[in-house]
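Heads up, one of the protein chains got dropped from this complex, but the rest are sitting where they should.
Order of writing sets the chain letters: A and B. Residues in each chain are counted from 1.
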Amino acid sequence: MSLIAESLAKQFGNFPALKGVSFAAPTGAFVALLGPSGSGKTTLLRILGGLEFADTGRVSFENEDWLAKPARERRAGFVFQQYALFRHMTVEKNIAFGLNVRPRKQRPPRAEIARRVRDLLALVQLDDLGQRYPSQLSGGQRQRVALARALAIEPRMLLLDEPFGALDAKVRKDLRVWLKGLHEKLGLTTIFVTHDQDEALEMADTVAVLNEGRIEQIGAPKDLRSHPATPFVADFLGGTPATASVIALKPRTLG
Amino acid sequence: MRRPTDDSLFTRGLLIAITVGYIGLFLFLPLLTVFSSALAKGLQVALDALRDPDALSAVRLTLIVAAIAVPFNLAFGICAAWVVSKYDFRGKSLLISLIDLPFSVSPVVSGLIYVLMFGLQGWIGPWLRDHDIRIIFALPGIVLATIFVTFPFVARELIPLMTDQGRDEEEAAVSLGASGFQTFLRVTLPNIKWALLYGVLLCNARAMGEFGAVSVVSGHIRGLTNTMPLHVEVLYNDYQYVGAFAVASLLALLAIVTLVLKSLLEWRFADEIAATHRH
Partner (left out) sequence: MSSVAIPSRFARLRNPSALPGFGLTLGFTLFYLSAIVLLPLTALLLKPWTMGWDGFVAAITEPRVLASLKLSFGGAAIAALVNAVFGLIVAWALTRYRFPGKRLFDALVDLPFALPTAVAGIALSALYAPNGWLGGPLSLLGVKIAFTPAGVIVALIFIGLPFVVRTLQPVIADMSEEAEEAAATLGATRWQTLRRVVLPALTPALVTGTGLAFARAVGEYGSLIFIAGNLPMKSEIAPLLIIIKLQQYDYTGAAAIGLVMLAASFVIILALNLFQSLLAARR
């Protein structure tokens, strides 16, 4: 298990966003943090990304004290819900940003950066749009630029905050398939936040269901479906006929 | 560890210190000077200066000018905002630019144009003299110049707000049988009342405090055509510093009251005054 989080807790003023969250995931896992709004899933993601600080708890990633590093040094590629692209930079400059700000010694030569940008544009299938500005792109295209930008720094983990939330249904479906394919290709530890249980159950190999700052259950999608550990989980995942019949069957099968 | 979007303690401290210093130096100190100079020889001397007949007539003139200019500009502002926000027509943006004009013109030029029209050598100057009508160096000229420099205030407050609010409610009122005037009174006015107040406040402050434009058209005739700002100048040039600052203090108090009311309106009714000011 390369990513281990122990007893993470965070309060915003009087509001407890996380009340002691622990979980573990192996390298290369595709983890979904699933739950309703206010469940703490985004807070958890931001803590992993270094954008918030936990009040208590620890995180270790590949045997490093993850929380001791500032966001800059973690190389955790973060993809924001509203993309957060740099409006005044072209797509190419956006993607190259993480490489351009590296200290001189670690910065690749310009030709190398250009090559990497081209490769990433090809990877996200936006080959000819390098010179465009974010305002000239569609939502789905912006999302892919945000992803390419995060991938440019060769991140150790990928963190996505409701990546498809702002897109329409068709684009969402296409991007889901595409992201899943990308994960299989790159093998990066990926953690993404969503409130859509179909999305979580379809894409991830590990799903953590959060509610009011706690993890109610964590496991493989089919396990969550067939054996919901708490009424909340059963209810939350209860949208599909399969789970409904499971609930109906439950008393007998577990009897 | 600090959040990635927080500046370091040093940076924050430095920038706050610069901010406080800059504002303190350039804005607060001058304000303080006005009051302390007025009271330099004690409260009684300052009050006596205010009771001087010329000072009193300056106050009276200022109030009269504002009492005429502000309502005129209020009427104009409402009309202009109504026309711009409830109808579509060509030349709308030209109209809006024209309304913004006084803000980009020097106050002295604002007064100059009236002298060029109504002054002795002006276009209709001779005709006015023949008919014994005085505009320049008299109240009408002062009122005109004041109207010119202050008329955008109400309009500029109302236009973005009314444009944002759209026409739906007014169209509904008309479809229910209301006349234009009723629609305005019952439907539009309640929606814009705070912005209206805000605009009138700014208009009034500027009307009472206008100096450059009025200076050109007034002739500086003591006791007759001096508004308060002009009287301040007259006293100051006469080395009557306490008197000058005493009158100035009244104007500064007006400014402070204006700012307080302005802040109050912005704080309570931010949405209703479209407080994101577009210049």
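Criterion: a residue touches a chain if its C-beta (ideal position, glycine included) is under 8 Å from a C-beta of that chain, and two chains touch if they have at least 3 such contacts.
Since this is a predicted model, take the numbers as computed values, not measurements.
Asks: Looking at the full complex, which residue from B:L128, B:I142, B:L161 or B:A248 touches the chain that isn't shown here?
Replies: B:A248
Asks: Out of A:A68, A:V101, A:V177 or A:A220, point to the residue that touches the absent chain in the complete complex.
Replies: Answering carefully, the residue with contact to the hidden chain is A:V101.
Asks: From the listed residues B:A46, B:V59, B:A80 or B:I142, report the one that touches the chain absent from this view.
Replies: B:A80
Asks: On chain B, where is the contact patch with the chain that was removed from view?
Replies: 4-5, 7-8, 11-12, 15-16, 18-20, 22-23, 25-31, 33-34, 37, 75-76, 79-80, 82-83, 86-89, 95, 98-109, 112-117, 119, 121-123, 144, 147-148, 151, 167, 170-171, 174-175, 179-181, 183-184, 202, 205, 208-212, 215-216, 228-230, 232-233, 236, 241, 244-245, 248, 251-252, 255-256, 258-260, 262-263, 276-277, 279
Asks: For chain A, which residues touch the unseen chain?
Replies: Per the touch rule, chain A residues meeting the hidden chain are 49-51, 70-78, 80, 82, 84-89, 97-98, 101-102, 133, 135, 149-150, 152-153.
Note that in this section only the chains that are shown with their structure count from here on.
Asks: For chain A and chain B, what's the span in angstrom between their mean Cα positions?
Replies: Each chain's C-alpha centroid was found; their separation is 54 Å.
Asks: Write out the stretch or stretches of chain B touching chain A in their complex.
Replies: Contacts found on chain B: 1, 3-4.
Asks: What part of chain A is in contact with chain B in the complex they form?
Replies: 50-53, 70-72
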